[in-house]
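Provided herewith is a single structure, encoded as structure tokens, for subsequent inquiry.
Heads up, one of the protein chains got dropped from this complex, but the rest are sitting where they should.
First chain written, first letter: the chains are A and B, and each begins at residue 1.
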Amino acid sequence: MTQTIIDTANHLAGYAAKAARVKVIAAYPITPQTTVVEKIADFVETGKMDAEYIRVESEHSAMVACISAAAAGVRTFTATSAHGLALMHEALHWASGSRLPIVMAVVNRAMGAPWSIWPDLSDSLSQRDTGWIQFYCADNQEVFDTIIQAYKLCEDERVFLPAMVCLEGFILSHTYAPAKIPDQGAIDSFLPEYRSGWVLDVNHPYSHANLVAPEWYMEFRYMIQEAMENAKRLIPEIDREYGKLSGFEYGGLIEKYKCEDADLIVFTMGTMGSDAKLAVDKLRKEGLKVGSARVRVYRPFPVEEVKKLVEHAKMLTTIDRHISFGMEGFLASEIKASLFNQKDRPLIAGFIAGLGGRDVTSETIEKIVKKSQKCMHIGRVEKETEWIDLRE
Amino acid sequence: MLKEIRIHGRGGQGSVTAAEVLAHAAFIEGKWVQAFPYFGAERRGAPVKAFARISSEPLLVHSQVYSPDYVIVLDPYIYKVVDVTEGLKKDGIIVINSKKKPEEIGLKSWRVATIDATGIALELNLLVAGLPVVNTSILGAFAKATDEVKLASVLKAVKETWSGGAGEKNSRATELAYERLKRWWNGET
Partner (left out) sequence: MTSPLKTRKEMPITPLSCPTVGSMGKTGFWRIFRPEINYSKCTRCALCWVYCPDAAITRQEDDSPKIDYDYCKGCGICANECPTKAITMQREEE
């Protein structure tokens, strides 16, 4: 029976790990992730979840423990934020290189210095090159659903890669809202027994990820790239299939809103994509043909979908909740890269907003769109990147 | 319909729980809801804020609350150090935990209601770690003052949050506050 509960996205991530019948969780607490693992610890202690909770001394150990558990043949889960994710960095490479289907909730939080506990996407976006699939959620329901979908995707033999399910700290993690949890029987039939490409077995001993000479290494890396390409095709299929049992679907790689006849499309990630819909509706009433595209999957980057989506648009606006110092926001760069070789391509104006948890309202998004409208009218973009609501 | 509520309290007083129980009550009545704290590190005793949204449509908004329709103040000293009326809509309602009569509070441009929630807590011996539990009473007062949620929904939400004896005491506090609420609407009591 589908159950409706009201709870925070962090607790829902805990519910998802339980529904996915995860067997090993190794985690270290960090604001604003803590309540994810507290919920799981509670489930394990009270016997509601049949799993082993390993209390490790750091996030680096957490990821290494997950690698070992996944290698030993069980479904694993962990969660972290910001500096905890950064501390795991070398192990993230190891997990994807080992082709292990670990799923991790990343509760997005800004990186220090200066110290911040508030949300922006710098933490997970800084890890975009580690070979992990990355999902970005816009509400509590999506956090639950995406974790289940992620296991299905990662454990597919055409993928066998780990995935991060990202949710903004406080905006989702500590916000209490209703969500529907599908019947456990339905989830069990959607998500069968754990599978991985290889298992450590004392009866057939071998070691993994050994030293590889230049004659072979490139091909191993190419296979990861192939797996990412496969993931790109599988994600929309899995989203649709899951949608049939849960009633919730997210548009696969990109959640599109009123883009079909749009002259101007605003690209966002995370919860901004939800407030963007409010901005779109308001601007449409004022006569502007604008649409919103929320990039739900950042790795693999939905290059083909972006190309198709913007075929008839004159202007693209990207809002990055993140900055790559010395360059621009990642979303802006990658959309530009996706479109560079197209014969006809729209103008692109990049904006930086919401760093360190600075609030981004639908009014802010309307303001950003109106600035891009000016570029559309004069036919060129004068400022590649503009920072919004900055103190003078 | 969208109503936004801001709750002022102190760290440890249950402001976030108040927001959640209020949201829960509205959800029972079929509304879309959100409840969240003012995002930040908090410590026991520090002035804190929590928020709730009640809507007849699915909630797409994720940004902060800037113009609440209602303000709840969990203790009478907070409005001396914090501007509890910031952003409050012109026809907004403020519900304050105070022994004073609403016309004595001094917030003359809005509709004010008071309830001695601390007194109710001490009367019912409703204490946690030595501090009076005022959040459940104030939700009863809120229901009476604003009509935004029914008393029955608040009581159901309270009983679903706390079970057994705690559920009984807390819901009694809610009922007492509903009965004893004092109002001052634009010069009329």
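Heads up, the rule we're going with is that a residue touches a chain if its C-beta (ideal position, glycine included) is under 8 Å from a C-beta of that chain, and two chains touch if they have at least 3 such contacts.
All values reported here derive from a predicted model rather than from experimental measurement.
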Neighbouring shown chains of the undisplayed chain, as defined at the top: A, B
Which residue of A:K285, A:K343 or A:R391 touches the chain not shown here: A:R391
In chain B, positions touching the absent partner: 10, 44-47, 75-77, 80-81, 98-100, 118, 122, 130-132
Chain A, residues in touch with the chain not shown (by the definition above): 113-114, 390-392
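The rule is short, and it goes like this: only the chains that are shown with their structure count from here on.
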Chain B-touching residues of chain A, taken from the complex the two chains share: 6, 31-32, 117-118, 138-139, 169-172, 174-178, 271-272, 274-275, 277-278, 357, 359-362
In the complex, chain B residues that touch chain A: 19-20, 23-24, 27, 32-37, 39-41, 59-64, 66
